[in-house]
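With one protein chain removed, the remaining protein chains of the complex are shown where they sit.
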Amino acid sequence: MALTVVAMALQRNLFSVVVLSSAYSLLMATVLFALDAADVAMTEAAVGAGVSMVLLLGALALVGGGEAKPLHRPALPLALSVAVGAVLAYGLQGLPAFSDPHAPIHTHVAPRYLKEGPKETGVPNVVTAVLASYRGYDTLGETIVVFTAGAGVIALLRRVRSRRK
Amino acid sequence: MKSDLILRVIAKLLMPFTLLFAVYVQFHGDFGPGGGFQAGVIGAAAVVFYSIIFGLPAGRRLAPERLVEAMLAAGVLLYAGVGLAGIALGGNYLDYFVLGADPVAGQHRGIFWIEAGVALTVAGVMLKLFYMFAGRSRDL
Partner (left out) sequence: MSAIFDHYPYWVTIFLMIAGTYIVIARGNLLKKLIGLAVLQTSVYLLYIAPGKIVGGTVPIVAERFILYSNPLPHVLILTAIVVGVATLALGLAIVVRIREAYGSIEEDEILARDRADGDRAAQ
């Protein structure tokens, strides 16, 4: 996966970048599945590798491929990103170890969802239960965001004939 | 790509199964991985696939733009409507317990309609985005 990302950063032909990003999404989906996130992996595979690839290719056909110029000064951005990474690595030392069952994330709300969720909602898939029921407001907001983004694209790309005349 | 026999046959074979899988993911989302978001994306992907193989006009015939735009709004309205139904039946906004005879049945009904609304909006948005990008020609 890391190799794909490096290849994406170095590649200048935009078409190969798009194809690589699709492969990257698929790899990401397998990683997410290995982390027990079946619903998320499914979404990532369908969205990342499927739909966003089609959208990127569609946009690519409109704007034309090929990045014109090589990097002028790669040193400064690289230094900046690595500095951000160093700060993150420093913060990392304060996090609980991976898969520690006593980490705060596993002791707060999750046990209640897992224990009471199926009883209260009658839905064994806890992810669906939390998504639609416990966090219904969140999901309503997300749906509205998706709707608004769609409306924004329509507003931007709708053909305006009268203006040109 | 319209003239390629293999692609045409494969597309015709895959289309019903992809749509069936979308429906399965939608209604089986309570028991296995899946739900409105995934089902919407998969359903839209099926139509996108069809339009890539058979050309955009064929895709537009299958899912007319007017219908897609209506889906976009209908999903959000359905979602908000479920919330209002909760109020009308004497509960809070997005309160599912009052929707059915007993609380668990009410939860089931609420989740079902919510997921339907999500799937409608997501499928509509994805299809509409595809139409917008694909339907635009490159000339300025």
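In order of appearance the chains are A and B, and numbering begins at 1 in each one.
The rule is short, and it goes like this: a residue touches a chain if its C-beta (ideal position, glycine included) is under 8 Å from a C-beta of that chain, and two chains touch if they have at least 3 such contacts.
Note that the structure is predicted; figures quoted are calculated from it, not measured.
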Practice item. Just the residue numbers, please: which parts of chain B touch the chain that's not shown? Key: 31-33, 35, 37, 41, 122, 125-126, 129, 132-133, 136, 140
Review point. Of the residues in chain A, which ones touch the absent chain?
Key: 1-2, 5-6, 8-9, 14, 17-18, 21, 24-25, 28, 31-32, 35-40, 43-44, 47-48, 51-52, 55-56, 58-60, 62-64, 67-69, 71, 74, 77-78, 80-82, 84-85, 88-89, 92-93, 95-99, 101, 103, 105-106, 109-110, 113-114, 117-118, 124-127, 130-131, 135, 138-139, 142, 145-146, 149-150, 152-153, 156-157
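Here is the rule we use: only the chains that are shown with their structure count from here on.
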**Study point:** Centroid distance [mean C-alpha coordinates] between chain B and chain A, Å
**Key:** 20
Exercise for review: Within their complex, state which residues of chain B touch chain A.
Suggested key: 25, 29-38, 41-42, 44-45, 48, 52, 69, 72-73, 75-76, 79-80, 83, 94, 96, 103-105, 107-108, 110-111, 114-115, 117-118, 121-122, 124-126, 128-130, 132-134, 136, 138
Check your understanding: For the complex, which residues does chain A have touching chain B?
Key -> 38-39, 41-43, 46-47, 50-51, 54-55, 58-59, 61-62, 64, 120-125, 127-129, 131-133, 136-137, 139-140, 143-144, 146-147, 149-151, 153-154, 157-159
